[in-house]
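A single protein chain has been omitted; all remaining protein chains appear in their positions.
Each chain gets a letter, A, B, C, D and E, in the order it is written, and its residues are counted from 1.
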Amino acid sequence: MSNPVEEFNAYRAKMNKKMLDDNNKIVKRIFNLDTNAFLEGSLPKKTKELLGLGNSLVLRCDDCVRYHLEECYKIGFSKEEVVEAMSVSLLIGGTIVIPHLRRAYEYWEALETQV
Amino acid sequence: MSNPVEEFNAYRAKMNKKMLDDNNKIVKRIFNLDTNAFLEGSLPKKTKELLGLGNSLVLRCDDCVRYHLEECYKIGFSKEEVVEAMSVSLLIGGTIVIPHLRRAYEYWEALETQV
Amino acid sequence: MSNPVEEFNAYRAKMNKKMLDDNNKIVKRIFNLDTNAFLEGSLPKKTKELLGLGNSLVLRCDDCVRYHLEECYKIGFSKEEVVEAMSVSLLIGGTIVIPHLRRAYEYWEALETQV
Amino acid sequence: MSNPVEEFNAYRAKMNKKMLDDNNKIVKRIFNLDTNAFLEGSLPKKTKELLGLGNSLVLRCDDCVRYHLEECYKIGFSKEEVVEAMSVSLLIGGTIVIPHLRRAYEYWEALETQV
Amino acid sequence: MSNPVEEFNAYRAKMNKKMLDDNNKIVKRIFNLDTNAFLEGSLPKKTKELLGLGNSLVLRCDDCVRYHLEECYKIGFSKEEVVEAMSVSLLIGGTIVIPHLRRAYEYWEALETQV
Partner (left out) sequence: MSNPVEEFNAYRAKMNKKMLDDNNKIVKRIFNLDTNAFLEGSLPKKTKELLGLGNSLVLRCDDCVRYHLEECYKIGFSKEEVVEAMSVSLLIGGTIVIPHLRRAYEYWEALETQV
């Protein structure tokens, strides 16, 4: 299980299940909103995924970045587009974002190289 | 001078000029990058403006939000689209973002009502 | 209208109404959750209000602190208890919290002195 | 040594000792305050532990969350109460808190399953 | 009383007094540490003031920046040196720091022009 994408998704799925099984109403509703917020709306779904990625990067949350990178990958963004979005976050968020950008690059590579 | 849009822009322009006149190389180059980062690229300029808005809102910077709201307004985003982008930032950033959202709404209104 | 408590609440109510009238589903649901999260549950309502205050203070959101201070005031916390909760946030959040603590003290005073 | 609770506490104790042995006055006094701030006072010790947990979670510090989870566990909070406190932090801090909540759940489980 | 330096210091002194009069032990000790941390030590007092300024700017706390700007001004830093320190914080903290930098410039000007 040395595939970082599978590993991340397996852990994420396992723990999310535990949280949802707990039946805390606030937690459940926020998870539910999290699905709804990224659906097609006034803005295209693609744009919203990119917003999720950019927001996660300036807030420097590696796991959130990984999640949105995969969504961006699956929805068809090119690496160049994703890097451009991340470069906006780098400028706004400053060089403190660089270590997170390194890990984002590494994860994108993992997304591209998995079969 | 009670127009909040004019007031904000006048202060912003006055202080930016003072900063740039100072000739600190790092400050000047970052201002320069700030212009370049939002130009048409692999991503459309419109998408990049929205990224700037979303990033500013989760980082809870009122002045940055105001600046990007005006850019979004001028480039032709509808209120509904802008609100949808901001709702993503609200979900990701949490209720701590609400006071900034109030001020964003107020500023958007000012953008719409100025002649 | 120089009463800071009334002024804050009037602005808050006016802008919240505008946001909710807009019918963005994510915004509406988060406002709804915001009401639910502070109801009596496994934890007493009083404890949850204090958690709201503490969380707002370490995140350095003046308006959120003001809102939760009023809730704590109305639910019957003494100043000493509120200050003790805020001192925990000061320690965890560091001296960067001090300016927000000053404004919190000022607002608590306004809560105590309004008729 | 695959017990995550023991592992965390061993590392924490080892490094804290090194820091305190260094005799930097500010560091020592802040460690000392850290002990004092969570003692019984105007507020019950239990409430203060919960405040420490909530503050740590919105500030997204995994190790601080782990430390306060153990304190909450030892002082007798039920999982339901702890989850309710964390749900307040999730709402205030936004979905960016979710990855930290996953790790908090995992650590709570480790606390419950160690002999 | 339209001098921003006097106004800031008067408010700061008035509210700090109220906080200290309250006799909360944690608050008092942190204020005490705040004085001690910036005294001459292994590092020169001047360097420590600059660290206080830089840290405050990346954390985007306007009042903290104002306080440390005055300390830097009184201890004899030139504007060029202060701007250079702030340019490091701008790069590390990103363009989100710019609005705070504007207000820092304005305050430095107030420090220079008051009699």
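Definition applied: a contact is a pair of C-beta atoms (placed from the backbone, for glycine too) under 8 Å apart; a residue touches a chain by one contact, two chains touch by 3 or more.
These numbers come from a predicted model, not from an experiment.
Student: Counting contacts across the entire complex, name the shown chains the missing chain touches.
Tutor: Computed over the complete complex, the missing chain touches A, B, C, D, E.
Student: Going by the contact rule already stated, which one of C:Met19, C:Leu53, C:Leu69 or C:Leu91 would touch the omitted chain in the full complex?
Tutor: C:Leu91
Student: Using the document's definition of touch, tell me which of E:Ala37, E:Ile75 or E:Leu111 contacts the absent chain.
Tutor: For the chain that is not drawn, the touching residue is E:Ala37.
Student: Since one chain isn't shown, list which residues of chain A touch it in the complete complex.
Tutor: On the side of chain A, residues 60, 79-80, 83-84, 87-88, 90-91, 95-96, 98-99, 101-103, 105-106, 109 touch the unshown chain.
Student: Which residue numbers on chain D touch the omitted chain?
Tutor: Residues in contact with the chain left out: 11-12, 15-16, 18-19, 22, 24-27, 30, 34, 55-56, 59, 61-64.
Student: By the contact criterion defined above, which parts of chain E meet the unshown chain? Give residue numbers in ascending order.
Tutor: Looking at chain E, the ones touching the missing chain are residues 30, 33-34, 37-38, 41-43, 47-48, 50-52, 54-56, 58-59, 64, 78, 80-81, 83-85, 87-89, 91-93.
Keep this in mind: only the chains that are shown with their structure count from here on.
Student: With residue numbering as the guide, point to the option in B-E, A-C or A-B that repeats C-E in over half of the contact pairs.
Tutor: Repeat interface, by the over-half criterion: B-E.
Student: So which chain is the furthest away from chain C, centre to centre on CA atoms?
Tutor: The most distant chain relative to chain C turns out to be A.
Student: I want to confirm something about chain C and chain D. Since they are copies of the same sequence, is their interface symmetric in residue numbering (over half shared, so same) or not (under half, so different)?
Tutor: Same, since most residue numbers here occur in both copies.
Student: So what's the Cα centroid distance for chain D and chain E, whole Å?
Tutor: Measuring from centre to centre gives 31 Å for this pair.
Student: Hey, how far is the Cα centre of chain A from the one of chain E, in Å?
Tutor: Result: the chain centres lie 37 Å from each other.
Student: Which chain E residues sit where two or more other chains touch them?
Tutor: Each of 25-26, 30, 90-91, 95-96 in chain E touches at least two other chains.
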